[in-house]
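The complex appears here minus one protein chain, its other protein chains still in place.
Naming follows writing order (A, B, C and D), and every chain is counted from residue 1.
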Amino acid sequence: MSSQRRPSGSLERLLPKIVLAPTTLAMVVCMYGFILWTGALSFTSSRMLPQWNFAGFDQYERLFNNPRWDVAMSNLVVFGVLFIAISLVLGLALAIFLDQKIRGEGAIRTIYLYPMAVSFVVTGTAWKWILNPGLGLEKLVRDMGFTDFEFRWLVEQDMAIYTIVIAAVWQSSGFVMAMFLAGLRGIDDSLIKAAHIDGASPTQAYWHVILPILRPAFFSAVVILSHIAIKSFDLVQALTGGGPGYSSDLPANFMYTFAFNRAQMGVGAASAMVMLFGVLAILVPYLYSELRGSNRD
Amino acid sequence: MSWQRGLIYAILLVFAAIYLVPLYVMLTTSLKDIEEIRQGNLLALPDSPTLYAWSKAWSSACTGSECQGLAPFFWNSVRIVVPAVIISTVVGALNGYALAKWRFRGSEMLFGALLFGCFIPFQVILLPMARLLATLGLANTVTGLVLVHVIYGVAFTTLFFRNFYVSVPSELVKAAQLDGAGFFAIFRHIFLPISLPIFTVTLIWQFTQIWNDFLFGVVYSGPGTQPITVALNNLVNTSMGGKEYNVDMAAAIIAALPTLVIYVLAGKYFVRGLTAGAVKG
Amino acid sequence: MGSLRINQVTKSFGDTEVLKGINIDVQNGEFIILVGPSGCGKSTLMNMIAGLESVTAGTLEMDGRDVTHISPKDRDIAMVFQSYALYPTMTVGRNISFGLEMRGVDKVERERVVAEVAALLQIDHLLDRKPSQLSGGQRQRVAMGRALARSPEVFLFDEPLSNLDAKLRVEMRTEIKKLHKRLGTTIVYVTHDQVEAMTLADRIAVMKDGILQQLGTPAEIYDNPANQFVAGFMGSPPMNFIDVDTCEGGDIEVEIGGQTHRLTLPCSPGIAASGLARVVLGIRPEMITQPKPENRDGIAAHMNFDVIEPMGADTMAIGEWNGQTLLARLSPEAGQKAGPATAIQLDTSKCVAFDGANGERIR
Amino acid sequence: MGSLRINQVTKSFGDTEVLKGINIDVQNGEFIILVGPSGCGKSTLMNMIAGLESVTAGTLEMDGRDVTHISPKDRDIAMVFQSYALYPTMTVGRNISFGLEMRGVDKVERERVVAEVAALLQIDHLLDRKPSQLSGGQRQRVAMGRALARSPEVFLFDEPLSNLDAKLRVEMRTEIKKLHKRLGTTIVYVTHDQVEAMTLADRIAVMKDGILQQLGTPAEIYDNPANQFVAGFMGSPPMNFIDVDTCEGGDIEVEIGGQTHRLTLPCSPGIAASGLARVVLGIRPEMITQPKPENRDGIAAHMNFDVIEPMGADTMAIGEWNGQTLLARLSPEAGQKAGPATAIQLDTSKCVAFDGANGERIR
Partner (left out) sequence: NEVEVLHYWTSGGEAKSVAYLKERLTASGVSWKDFAVAGGGGENAMTVLKSRAVSGNPPTAAQIKGPSIQEWGELGFLADIDSVAKANNWDGLLPGVVSDVMKHDGKYVAAPVNVHRVNWLWANPEVFKKAGATIPTTWADFMVQAKKLQDAGFIALAHGGQAWQDATVFEAVVLGVGGADYYQKAFVELDMDALNSATTEEVFKVFGELRQFIDSNSPGRDWNVATSMVINGEAGMQIMGDWAKGEFGVAGKSAGTDYVCVAAPGTSGAYTFNVDSFAFFNQSDAGAQDAQQAMAKEILSTEFQEVFNLNKGSIPARLGMARDQFDSCAHDSMDAFVASSANGSLVPSFAHGMAVSEAVSGAIYDVATNYFNSDTSANDGASQLVSAIKAAM
């Protein structure tokens, strides 16, 4: 029995693939191709510009012997975990509150979002003032009479990374809020009603019924936030410059500095690869479980 | 109003206030003169507000050998951002739609690969991408810059749309198929109308990312096509001292204004209950 | 516990007034069935009882307590939604046990209840599926299970069996009846199934366009309808309505099979007093049958049948009185032989008459 | 145009095999009704005909053309979904006209069709609303309207009337029948309503657990069921099944009201040949009535009735044969007097017998 498909039919079936083709091509070349390129570079002795002379694992050795890299990596863990967790919780909470038919929602929403709009090249200065013990918060509170008040994270080696968390949360949580809000706006009212009938308090209704439905939005948020966490470059640059010392350095800054300012492109490439594999180890299981989960919807 | 609602309003307003502090600092600083800033009370309102810093930032601050303020760069940014945002959003929406509702063998893999790909640090792609652009004859052109932004933005726009569309009931697609709608017609008539919130989010994200982008903008632009962030960076960075904080702050706010305007305009498309009443079950 | 007073309740969506002052007193433990044409406001009323829609005007009381503005979760009500509203991310089992979970019932007990309810509804093999993997009827049963798992003060069922096959529906109906007997919980139930309404209800509330038309026992509603709408709405096939002339003395005149008959309507003694020259005669199909010797009240006549529709247990025959179409219900055998001038028997004992102008019953 | 051949079609969702080789030939212009218990695979089959679910194995032909892998939009099919699937952002009017729009019908024509369909379905006042502002029955009618607006080769209706009140349902049923007569379009229709099935269908397909049990005209299905499942499934109240002993000569023996009767089953001459000692007797409630002089084939007996259920037009009486519960259908008058040792009449002309072990019909 010959299946005589009309041309329009088979074209129609191919459409999704056709639509995805340009993206796929760009991805293969500009993401994976370049990752391979970087991988190759990390095995060369490149200094100022790429040079293709094989150098084995030299660059990795240098990388792992560099105390600054250790600091950067452990900072990334601290920063990543705190930043993602706090942004998610705060963003979700604000979205839920905003979803309660709030008067002036538009204005409040814009206020939460605006930090995204302002480049850190300059907000960094404002934040530096606010967090600076001699100028900002500490001074303000002390001037109000609480002369023992201390808030000097910005200038303390062990605490500086937390100021980066604060500024990053300030900048990103509004966007997370917007993502959750968009998700919430898509949920059918009748489910919430059903949950109320089932005796769920508003909190429980959100926790058990609505959040699971928001799971895809949650997924988007986690990906975006990890992306921001890994690439937080100008934030560090503007706020602490990696200091005091290099105690608040992050891998992105390390990599940029080594690849472009220190003529150690090989080390920079090696650090990029290590970072990618770190992401791979954490993110891939998550991606896998999410995508499998959504398959069975 | 019950006490719970009161509490909600209180929380929302407190956070709004906290979020506003840096803006407040920036605004008041931009209205002070440099002497007053030196005296150093950050949170004080300006004694005698002046728009000097604003007009300087806009039209006469130096950003290199030229001292024309941010104005000329503003339009460069617009020429880059508008096409890049539109293209990446549209492509992302179509991709997301295809990945969510027209699955085929390997489509989930493709999506996963796309997501993972966007964790590549942008710093490492600078050089190979420069080569590629040169090969394509797009080095230091607006088109090249748009292309770069689209390529590295599409992963995120796809993510947003795909994850929004997975929760749209598949029955709607089925019904539309029977009504004779094809791939694009279903997208246009069924998915677009319910996508307003996610379009808003994506627009906000893309617009912000591209408008505020510095790295690509500085590396792939040519003289005369530099975006506003490069100008802003030039304006606020000085190794010689004599920092004019008021001008810096005014410049930052000016540079952020278009994004803010977009937020305000797009914000109203967050509407309630878009899929209600569609299907039962 | 479980009594419910719906007091002059109205509801508007914007400009459209959907409920126009509903008054119903539901006794504790009563089984009330709401019927009415599609869009008459049944679901809206249910939603308001549950506290899911705000009340535009009027009050709602449960056990004498004003609950008009009390939140749904404090009302202790379980509901089956017409649109199911299953939680898409939860398995069937969790959908059913969720209400218990929210009320702090422990795990062992929850599992017991879920197993019990699932067995009752014949969905025990589906407990691990997500709603999207179910058929329509299975979804509906899950929606049902979600309510049945709980022991609330009031059950609200909004067309809970509409997507089930006849056999299952009968079984479920029986289960609901048993449950009601056993628990004595107050139940408000919407259905379009006449048999369900007749067999389950303690009282039936007939609504139309947001107005309560009649509230009474099934027999009252069927035999003694308050107006032409109720009479026509209940009963399937529906009651026949024929415009007839009145004679003095409150009798009516009707042309059957070419002859004029004069009939006395014992249920409508008020015709004479009404002074109307024409009224609408309401006569149910089963009052027009083949002659039945065991029934002595019947009036004999001859009728012409044009169309015969066999329906298994009965046969519907269509004829004319006063030039208006009329349905008679014959036994299959009689139906086969029906045609012109078929002998029939008329039972006027339950015939009713209405004022043609406003549909009001003439008593 | 419009013929449909379903050829050994199977469907699996993961491990669950939902359809197990279905064969149905639908003639052009035929009205086929699918019935079967909830979850038996009716909607799945409909979805596959429409091209919305992939076919696991087997083929589908329309007009002799293999369409197994053709996209839905090229099949020219209109469908009413069991779950409605209305477009939430479109108004009712646009929901209805969307299919026409996609096929390039011009605006004027579209508006005409929408107006016509809306009038037919009595939703003309709702055309500007969004689906979320409609009642359940209204939504269902919009779903119906969406299909009716088009003139496809095949209509698929998946329980299109389940949420409508009896009166509207009868009207809609009539409209569908008229439409079918006028257009002659092939229709495949799922319903749980027996009356709908009996009155609308050219042929009925009875399914169970993904297997087609019987395909035949309504009369065949009702009077001549292929097996015990079909017999029990069709008919409401359902057929009575009584385990009985066989006698030599192919008769059966049954204990009624304390006495043993020996009955001949003209529809099951094969009992003797089957050699079974016990068979299942299938007898419909309407075969057990008060004595009816006009019916001479009947056998007289006396029965004890325990429970009497008046149901308006008839009264159901519950008694026992061979220690098994049994339903009889009496007239309301006879019902009132029923009790111990009530005289009844048995009509065995359509009684059927089944092999108790596998439910197969004994012919």
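Points to keep in mind about this one:
We adopt the following convention: a residue touches a chain if its C-beta (ideal position, glycine included) is under 8 Å from a C-beta of that chain, and two chains touch if they have at least 3 such contacts.
Everything numeric here is computed off the predicted structure, so don't read it as measured data.
Across the whole complex, the hidden chain's contacts among the shown chains comprise A, B. Within the complete assembly, B:G64 is the residue of B:G6, B:G64, B:G106 or B:P193 that touches the hidden chain. The residue touching the chain not shown here, chosen from A:G33, A:G106, A:P244 or A:G278, is A:P244.
For chain B, the residues in touch with the chain missing from this view are 38, 61-67, 126-127, 130-131, 133-134, 139-140, 218-220, 223-224, 230, 233-243.
On the side of chain A, touch with the chain left out of the figure occurs at residues 47-50, 62, 65-68, 128, 132-134, 152, 154-155, 157, 160, 237, 239-247, 256-258, 260-264.
As a convention for this text, only the chains that are shown with their structure count from here on.
Mean C-alpha positions place chain A and chain D at a centre distance of 58 Å.
Mean C-alpha position of chain A lies 58 Å from that of chain C.
Residues of chain D in contact with two or more other chains: 71, 73, 83, 133-134. The residues of chain A that reach two or more other chains are 12, 188, 190, 213, 297, listed in rising order.
Chain C makes touch with chain D in their complex at residues 13, 35-39, 41-44, 82-83, 133-138, 140-141, 158-159, 162-170, 192-195, 198-199, 219, 222, 232-233, 235-238, 284-286, 290, 292-295, 309-314, 329, 331-334. Across the complex, chain C is touched by residues 188, 190-191, 193-201, 204, 208-209, 212-213, 215, 296-297 of chain A. Those residues of chain A lying in contact with chain B across their complex are 12, 15-17, 19-20, 22-24, 26-27, 29-35, 37-38, 49-50, 94, 97-98, 100, 102, 105-106, 108-119, 121-123, 125-127, 129-130, 135-136, 140, 170, 174-175, 178-179, 181-183, 185-190, 213, 216-217, 219-220, 223-224, 226-227, 230-231, 233-234, 252, 255-256, 259-260, 268-269, 272, 275-276, 279-280, 283-284, 287-288, 291-292, 294-295, 297.
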